[in-house]
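Here is chain A:
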Amino acid sequence: MAKKEYAFYPGCSSQLRGSASNYLVSVNTMCEKLDVKLTPIPDWNCCGASISYAAAGELTRHVMTARNFALAEQHLPGQDIVATCAACWLGGRETKDKLDASSQMMADTNEALKEAGLHYKAEAQMRHMVEVLVEDIGYEEMKKPMVKSLEGAKIAGYVGCQTNRPFGIAGESFENPLYLDKLVETMGGEALTKYEQKVTCCGGSLAFSEPAKSQKQIRDIVESAYDHGAEMIVTPCPLCQANVEIYQSEINRKQGTKLAMPVVYYSQLMAVAYGGNAKQAGLDGQVIPSKKLDEIAAKVVPVATK
Partner candidate 1 sequence: MSDMKTAAYLCTGCGIGERLSAAQLAKVAEREGKMHLVRQHAFLCSSGGVQLIRDDLEREGVTHLMIAACSRRAKTEAFHFPNTAMSRANLREGVIWSQPDTEEARETTQEMADDYVRMGCAEVKKMKLPAGNPDLGHARRLLVVGGGISGMTAALEASRAGYRALMVEKSGSLGGWAARLHKRTAFREPYTDPADTGVGEMIAALQSDPNIEIVLNASIAKTDGAPGRFKVEIAVESGSARTEDVGAIVQATGFSTYDAAKLPEFAYGKTPNVVDQAGLERLAREAGANPIRRPSDGGEVKSVVFVQCAGQRDDSGIHLPYCSGFCCATSIKQAMYFKDANPAVDTAVIYTDLRVPGNGEDFYRSAQSKGVTFTKGKVTGVEPGGNQCKVSFRDLILDEDTAISDVDLVVLATGQVPNSGVNIGDPEDAVADAEVKPISILNLSYRQGPDLPQLKYGFTDSHFICFPYETRRTGIYAAGPVRRPMDIAQATEDATGAALKGIQAMENAHAGRAAHPRSGDLSFPIVRLDGCTQCKRCTVECPFGAIDEDEKTYPVFNESRCRRCGTCMGACPVRVISFENYSVDTVGAQIKAVEVPDEFSEKPRILVLACENDAYPAIDMAGMQKNVYSAFVRVIPVRCLGSVNAIWITDALTCGYDGIMMMGCKHGDDYQCHFVKGSELASVRMSKIGDTLTQMSLETERVATYEVAITDMARVPRLIDEYAAVINKIGMSPLKGFA
Partner candidate 2 sequence: MGNMTELNEQALAKYRNSFLHEVEERVEEGDWVKMCMQCGVCAGSCTFGPHWEHSPQKIFMMIRAGKREEVLRSDSMWMCTSCYNCVVRCPRKLPITQIMHGLAQYAHRLGVAPKMQPTRDLSLIFWNNCIKTGRVNELRFTLSLYFKDGLMAGIRQALSMQSIALALLMAKRLNPLEFFKGHECKDKAGIHRMLKKAQEIESRRQGAHK
């Protein structure tokens, strides 16, 4: 399969020693095996996420994102922009739709971008890494680099909100998106398709501002995974991952529960299935380590089976 090239938008949390740095590590391993080349957008800036609305007006927020678009168009012409973070991707999609729809918004945006010596031509497409996997590569192709199966691993696919609504992945439904389950099965794992907290909101940024309310959500999400016999939760979103993983200890402390459900990225599953070791799969970045995944990662694969 020919090399695929994308302009890469990592987003703040994925940076070195960022809260989702292990996501990036696993994505790099995964992409290498899939022969996908990600070139970070030079000097990219924060997208503003979905929380900056109070401080920043609509235009200002669009301008922030448009700068990244403009840089991508300038330095990596013709390449789709790929984001790994749900919020970054969603923000990008919204900005693109809005600017495509409103000529005034577009004019205003470029007027502002001019100050940074940039111009947005509305060419670049905004994609999520999952879209690249599902649409550009496909499940069959994803199997090819596999050297080991996640056989026996019971995994709850937690899609969350922002890769799912309002845009979602083409062909998937809002209430019951299946791509994570398909990914898990493709990697040989056992997808817990009946997991009903699949698209429940973890509280997003409000995990910071409304911890009690969010932690109630998180508890539901984790406990339901336990109910379905999950050994780990898999997610495509850094904020979901962080919220659902790191607040479990808080919930245990406050509510006397004993939650310790590992929460990993799809890319980590794939990195492992593709033969990556714990480090290459960013498993060392787990606050709640996944024994199961560590074991599989540690398994040495006899060449024969390969």
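In this section, a contact is a pair of C-beta atoms (placed from the backbone, for glycine too) under 8 Å apart; a residue touches a chain by one contact, two chains touch by 3 or more; residues count from 1.
For anyone wondering why these and not others, all candidates are chains of the complex that A comes from, given by their letters.
Note that this is a predicted model, so its numbers are computed, not measured.
Note on chain A: across the options 1 or 2, its touching candidate in this complex is 2. If you check the complex, the residues on chain A that touch candidate 2 are 12-13, 15-22, 43-46, 48-60, 63-64, 67, 108-109, 111-118, 161-162, 165-166, 174, 200-201, 203-206, 208-210, 213-214, 217, 246-247, 249-250, 253, 284-287.
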